[in-house]
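Here the complex is missing one protein chain, while the rest keep their positions.
What follows is chain A.
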Amino acid sequence: MRSGVAAERGSGDRLGIDPRGWHDRRVPGPNDDAQRLRDLALLRRVRDRIDREYAQPLDVEALARGVNLSAGHLSREFKRAYGESVYSYLMTRRIERAMALLRRGDLTVTEVCFEVGCSSLGTFSTRFTELVGVPPSVYRNEPDGVFEAVPSVLAKRVARPVRNREATPARRR
């Protein structure tokens, strides 16, 4: 199912009815490009909303409703555009925030889990361990030791919440 905008446009649009049947794709034209850019802008709003509201009990249905897309269409297009699913992106944001909170050291793992919008400690710990390389309890006690333990691909992600780390002047290797 396409977005509401597409459906509306299609109803009065001769391109909306394709006499050649479902298996004959029509040649993409400028209208398709414009539609694609509008869809991408909606995906951007969803992604920004996750960045803003990840600590709320968000789910894919609610996110899709917010931009008048079907959940299926949103899931497919989001993954195509950003390379990961809506749910995965949401969880990654939660884990990133959790890392920052755990580094502060004044909250327990359970408190951090709820603080970042996860309702299940089990799911939180599993996903945290997958992304960071160590369980949240270990990370909380020794956040800096983790950098040597994670693969380099993840190290960037691990370090990401600390933006000013990138700007350390005169850093030599």
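By definition in this document, a residue touches a chain if its C-beta (ideal position, glycine included) is under 8 Å from a C-beta of that chain, and two chains touch if they have at least 3 such contacts; residues count from 1.
Please note the rule applied: contacts and distances are computed from a predicted model.
The protein name that UniProt records for the chain not on display, among "Nucleotide-binding universal stress UspA family protein", "VOC family protein", "Sugar ABC transporter permease" or "Sigma E regulatory protein, MucB/RseB", is "VOC family protein". Even with one chain removed from view, chain A keeps its contact list with that chain: residues 33, 36-38, 40-41, 43-45, 47-48, 51-52, 81-82, 100, 103-104, 161-165.
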